[in-house]
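Missing here: one protein chain of the complex. Every other protein chain is in place.
The first chain written gets the first letter, and so on, giving A and B; residue counts start at 1 in each chain.
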Amino acid sequence: MSRRRVSLRQELPLLIWLLFVWDALWQDFSPGNLLFGALIAVVVARLFYLPPVELGGRFNVLRAIPFAATFLAKVVAASFQILYLAVAKGPRVISAVVAVPLRSHSDLLVTATGHVISLIPGSLVVEVDRSTSTLYIHGINVRNPEDAARLRKDVRDTEARLIRIMGTRDELSALNQEAAA
Amino acid sequence: MNPEPLSADAVIDAVSAVFMVLGALMSLAAAIGLLRFPDLMSRMHAATKPQVLGLFLLLAAVGLQLRTWWVWPVLAVAWIFQLLTVPVSAHMVGRAGYRTKHLHRELLSTDELEAVVQQAAGRHGFDDDGGPAER
Partner (left out) sequence: MMQLVLTVTAVVLSLAAAGAIIRIGRGPSLLDRVLAADVLLAIFGAALCIDMAVNRHLNNLMLLVAISIIGFVGSVTVARFVADRRGNVHES
């Protein structure tokens, strides 16, 4: 496994994304524009070099599609939950700040988990501790320790599903061992 | 497929009309939340979540009304960018709010961050781009 090949492979998702954005903005997916977009993507990635995102090296599409579907459903549920809470509870709503230690230490997974958590019902990331990869989450309508435990379990489940989609092999096997235990 | 006068066009129109009304209602939900929730943190929930769904519904309505396939990628890009930016700005505002003590303790059932913050503040002030006590 040469260093060069890994870097190109790690760059590929970024290049494809840049190409997609370019063509979407032009609203033109003709071969000429695809080629020009690819050229621009490579130039941009070379000129404006950013620290590479450390990908897990695998991506499970079969698990990603149901995840995306449940994510959309949860976004819908989140909005209606907020609407309900705003109308029914209003000023009397009780919240909590809960610490959730995550399994993964990769920046990508912690970020992805934080993003998904911020968008699904009733949770928002307040603080991140990178050294221990702990998320501090503000949960709305968390009135007692049981609700807090449920929130914590929700977050850890979300992370587990993300690991199954794009975590590294080590994280995946650790997760499988944990599930078997 | 449908011999009734109810053509595909009318169905698409109806669906997009429903989407538009729901999308507008989501904005209203955000506003009601802003007005009725007691503290900054819960208002942040109200400001972020309905926004995402509202924009999704409205962009879908635009896509349905235009009836051409090449607008969908642009709309998807617009939505994905919002999906990526909204949690970040909410997190930044929330973090600033927590650090400047913009929350009412009596409205929290538990606060597991407080002890950590106290401990970290005792050792060295907050690191700017990490959490408490990074590195």
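Throughout what follows, a contact is a pair of C-beta atoms (placed from the backbone, for glycine too) under 8 Å apart; a residue touches a chain by one contact, two chains touch by 3 or more.
These numbers were taken from a predicted model, which means no experiment stands behind them.
*Asks:* May I ask you to name the displayed chains that the omitted chain touches in the full complex?
*Replies:* So, spelled out: the chain left out of view touches B.
*Asks:* By the contact definition given up top, give the residues of chain B that touch the hidden chain.
*Replies:* 13-14, 16-17, 20-21, 23-28, 30-32, 34-35, 40, 43-44, 47, 51, 54-55, 58-59, 61-62, 64-66, 71, 74, 78, 81-82, 85-86, 88-89, 92-93, 95-97, 99-100, 102, 125-126, 128
Here is the rule we use: only the chains that are shown with their structure count from here on.
*Asks:* Go ahead and note the Å separation of the Cα centroids belonging to chain A and chain B.
*Replies:* Roughly 15 Å, centre to centre.
*Asks:* In the complex of these two chains, what residues of chain B are touching chain A?
*Replies:* For chain B paired with chain A, touching residues are 25-26, 29-30, 32-33, 36-39, 41-42, 44-46, 48-50, 52-54, 56, 70-71, 73-74, 76-77, 83-84, 86-87, 90-91, 94-95, 98, 107-114, 116, 130-135.
*Asks:* Give the list of chain A residues in touch with chain B in this complex.
*Replies:* Of all residues in chain A, those touching chain B are 20-21, 23-25, 27-29, 75-76, 78-79, 82-83, 85-87, 90-99, 114-115, 118-119, 121-122, 124-131, 134, 136, 138, 140, 142-145, 147-148.
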